[in-house]
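To start, I am sharing the structure in question, which I have written as structure tokens.
Left out: one protein chain. Kept in place: all the others.
For reference, chains read A, B and C in written order, and residue numbers begin at 1 within each chain.
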Amino acid sequence: MFPWVYGFEWNAGTVIFLGLFFTVVIVILTTVTVAVVRSLRAFAQRKHHAVGWEAQFEDLGREARPCRHQLAGETDQRYCRHGFECKDCDFHRKMLDVAEGEAGDAPDRYFHRGHAWVRPETDGTVTIGIDDFGAKVVGPRARAKLPRIGRRIHENGTGWRFLLGDDSVRVLAPVTGEVVAHGGRDEGWYLRVKPLDGPFDLGHLLQGPEVRPWMEHEMARLLRLIPKDCHSDLTRDGRMVDDVTAHCSGLDWDVVCAEILLEP
Amino acid sequence: MDRSIIPRGLERAPLGKFLLWLLPWVLLLGFGLYSAYLCLRYGLHQTNMDNRFAFGAWIFLDLTVIALGAGAFFTGFLLYILKRRELKAVINSAVVIGFICYSGAVVVLMVDVGQPLRAWFTFWHPNVHSMLTEVTFCITCYLTVLAIEYLPILLKNRKLRQIPAFLVFEFNLHKVMYVLAGVGTFLSFFHQGSLGGLYGVLNGRPFVFREAFGIWPTTFFLFIISAAAAGPSFMLLTTWIASKVSGKRLVTHYVYESLGRISGYILSGYVLLKTADTLFWIRDTAPSLGVHPASFFANQPGYTALHLLEVALFGFLPMAIFLTKRLRARLGWLVTAATLTCLGIVVNRYVLTIQTLALPTLPFAEVLSYVPSWQETGTFLMVIAYGMLVYSISFRYSNLFPQERELRQG
Amino acid sequence: MSGPKETPQGASRYGMVIDLDRCNGCGACMVACAVENNVAPAPQRANDRNGITLLRVFPMRNGRDYPESRQVFVPMTCQQCDAPPCESVCPQHAVEFDWTTGIVAQIPVRCLGCRYCMVACPYHARAFNWWDPEWPEGMESTLNPDISTRSRGVAEKCNFCHHRRQVARERAAHEGREVREDEYQPACVEACPVGAIVFGDLNDPDSAVAKVYEAPDAFAFLDKLGTKPKIRYRSRQEWVHAMARQGVPEKEVTRG
Partner (left out) sequence: MSTASTRGTRRSPLARHLGTLMFLAGLIGALAFGWIVFPPLMYSSTEQPIQFNHKIHMGEAGMACADCHPFRDDGTFAGLPTTAQCAECHEEPIGDSPLEKAFIDEYVRKGREVEWLVYSRQPMNAYFSHVAHVTVGKLTCEECHGDHGATETIPPYQVNRISGYSRAVGGAATAGRALLPTEVMRMDTCSDCHEKHGRRSPCLECHK
């Protein structure tokens, strides 16, 4: 195998055969090393949340990732390919150019696809909570495990977790920042987050006219997860019930929440 | 009980039922391990192989298993290199099957050789002119590649993916997977080929000796093509079986059809080349070695029939089914054709390994046959049981068929 | 290792000629071979297909009925091919064509036991150690110290009693002379009561074997395979030559 091993001969056969073998070995090793190094670098640069989200995003079904411009009726069937990171999306930029000048007032709340809402505060921080739809899917039985004050959350990383029994689902963090305050169940589970460098960029979050069609889309998605014979139990007095999964036997809290909160 | 590690959104049988399904395979594995122990502890006289039948059932089964495992390399090649995106639906399953087939073959080989502890000699003192050296190197490298390809499937398990490092590593590994798919294709190409060459180079065995292109006999190429044809068929078959056993829709019909069509195209090339090769062998190769081809079949009408079966029943017929659009639309026909194709591979490998050894070369030697002992059979069953266990566990705890969730919802 | 495998000046090329018309099938050569080469007694369960026989005498019949029925005995062992099919297939150089003697060397300690060489050999001249070699109590002391025993799980074959050559060379070197032809003869040659086997250096034109090697009634088995065997057979019976040219399988024998 090596020139110093007894019996080794330098001839064409040996050179070609072992040359190919060592090339293959080097390619395999390099490939694995590249994956390891990239992973380590992602951790060193604190990008592992983004990378982790990218990996999960690939596993989402098409129905879970409609483009915001489709939701707003600005385009036909289109599915997001950028992990909801609209600033990386050429299509989004093009659509912005078209819509330029039409921008109205900044809305009160922005929505992340993982059902977290974001409300900018006057002091430059934001408040983050789970939207009504998400809250009803998770239900009042679940308990939230919020990050401690001083922790950092990362956009598309884990914002916080909901626990019910042995199961847990995470809520995707809509922005990157440091937690400065939080509120418990009575205040409706919220985080107050201050930006790390520079003001928050909320361009990737849904706003204004996009929100309603998105919610309708999400409702349709939820209904698909729920057996037809339960559909009538989901509303009471024209309003959606507070604990969706509790109203239908055999429905898995874990599965429904994960699907709606985009955790494949 | 194990609900928290089953992929989200997939429905799996209760744990008790699953364990009951595993039980017979565990028992079979135990029996196989005992057989292998007997061979390793007391020597290969536990088998019915002998000095004339020096390669027995194991080599035949190894060749078959590896040919069927070709689904892994070929699906990877079609998906990552030729960008047949629809095959993404079966690539995970293909990798697991490839891994099972190759690791199983290596385990059996280690029982099959007389001095397994000297296996590293082949690496340390390789005779680069031997097809077996090529087989050994390729099988080892490719098993490594398959193990690396298997890793992301494991790491994406619901519990494991919660560890951020695993998810990130899985993602980065997946990004460079096309390199491994390329390497795997290269290795598997030579590996399937060298398994064919293993017999084709034997100028002492006129029944299998084939003329060479360059340094490779024709069987080198026929093996690659037949494995490439059988690989997708075997994927089709295993997916269908998994679907039947689990009672779930795993892939869309388009995927089945696509696998069938690919199998059909390659099969048509194979049937053509195999026929040409056989005719050339009858006309030129065998007579040049001083043997009239008819003498091989003089006392064995059964073997003659096998040859015809291989090309006609197991080659031409499935090819025709696969390439007929109307039949391809029916899953039943696709499964039938895939079964025939896989049987064709089995027959081909059987004829090549067992019949070659049965036929004498010396004028006073006898035609021999042999029946494997229960220890040999047990060792092979060990691989089947091992494969069933690994596949069942992978199927339950990993997302082998990405379309399954969507098909369930939609 | 550097340097090509050059055949040195004055290298030997050992060969053998076996006269089938003389051989009476007594099997003395088989016994002598087994004893000389430390072949362990076969266990109770062994049969004629999985024991160790480095040299085996086969009957060859013309397949005709009496009174045309004819038979010769063919002592078959490694044919020491000049183009050995077993050498190129060995994955780890456990088989080597000895360029100084023309002997196809089998090195048991390098052998993995894959048996590819046995599949490659058209003469069925190789044997595999299916069993652990075991000698009855006290019989170990009769073993030949000049040749090693082989472990279970390796292939073995005739090396033309190469160890005898080593002994002969040692004595000759001590006495400062060349090896005489009669000093190096394999055990089978010595044992043959009718002198049917002639052995010697084919490169030496004066050797006994060289004189009969090219005889008109000498032939090699399966010479169309291109293996170039260095063992030749002689017979004045035409049917023997015809059989050697073309093999016809007989009835099937099942085991299992």
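Descriptive notes on the structure:
In the analysis below, a residue touches a chain if its C-beta (ideal position, glycine included) is under 8 Å from a C-beta of that chain, and two chains touch if they have at least 3 such contacts.
Predicted, not measured: the structure shown is a model, and the values here were computed from it.
Although one chain is omitted from the display, it touches the following shown chains in the full assembly: A, C.
Per the touch definition above, the residue from C:Cys23, C:Val74, C:Ile103 or C:Ile197 contacting the chain not shown is C:Ile103. Residue in contact with the omitted chain (choice from C:Glu68, C:Glu137, C:Glu175 or C:Asp206): C:Glu175.
Residues 6, 46, 150-154 are the ones on chain A that touch the missing chain. Listed by residue number, the positions of chain C touching the unshown chain are 1-3, 5, 96, 98-101, 103, 105, 107-110, 146-149, 159, 162-163, 166-167, 169-176.
The criterion applied here is as follows: only the chains that are shown with their structure count from here on.
For this structure, the chains sharing the highest number of C-beta contacts are B-C. With centres computed from Cα atoms alone, the innermost chain of the structure is B. Averaging Cα coordinates per chain places chain B and chain C 39 Å apart. The set of chain B residues that touch two or more partner chains comprises 124-126, 129, 133. Annotation for chain C: residues 93 touch two or more other chains.
Of all residues in chain B, those touching chain C in their complex are 42-45, 48-55, 112-115, 118-119, 121-122, 124-127, 129-133, 136, 198, 201-206, 288-292, 295-296, 298-300, 356-373. Across the complex, chain B is touched by residues 1, 5-7, 13-14, 16-18, 21, 24-25, 27-28, 31-32, 34-36, 38-39, 42-43, 48-49, 51-52, 54-56, 59, 61-63, 166-167, 224-225, 254-255, 258-259, 263-264 of chain A. The touching residues of chain B, counted against chain A in their complex, run 4, 8-9, 123-126, 128-129, 133-134, 137, 141, 144-145, 148, 156, 161, 164-165, 167-176, 179-180, 183, 186-187, 399, 402, 405-406, 409-410.
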